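Here we show just some of the chains, and they stay where they sit in the whole.
The letters A and B name the chains in turn, as written, and every chain counts its residues from 1.
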Amino acid sequence: MPVVNIQMFDGRDEAKPAIAKAVTDAIAQHGNIDPQYVYVIFNDVAMENWAISGEIFAETLKKS
Amino acid sequence: MPVVNIQMFDGRDEAKPAIAKAVTDAIAQHGNIDPQYVYVIFNDVAMENWAISGEIFAETLKKS
């Protein structure tokens, strides 16, 4: 039943299997839920599509 | 007014027109809503970005 959507910057594909496993285990253990019903979905977002403090993060990075 | 987001594996473009029509009709009919206000949005997700039971589905498929 739980559906987990994770929005994060793209470019971290190699981290996804471990994140998915740990998130599912945490929900299954603490929420007392059968892991087979847990969906973890990664919604990658480009830095050009994410703003923090009103500025597109790709622009912020260029100044740092 | 209703906004419907459908997250499903990518690669099913040919099914989308029929799904959009049927979903809109169901909401219009049963919810007594004017279909012109119904938005149906497909958010495609790669199998590498979807985990079930703590495992990335693309990996699960490789073992089946």
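The criterion applied here is as follows: contacts are C-beta pairs under 8 Å (C-beta built on N, C-alpha and C of every residue); 3 or more make two chains touch, one makes a residue touch a chain.
Source: prediction; values computed, not measured.
Note on stoichiometry: the full complex in this file contains 6 copies of its one protein sequence, with 2 placed in the shown coordinates.
One rule holds for everything that comes next: only the chains that are shown with their structure count from here on.
Centre-to-centre separation of chain A and chain B, using mean CA positions: 20 Å.
Of all residues in chain B, only 7, 43, 45, 48-56, 59 touch chain A in the complex they form.
Across the complex, chain A meets chain B through its residues 5, 13, 16-17, 20-21, 23-25, 28, 35-36, 38-44.
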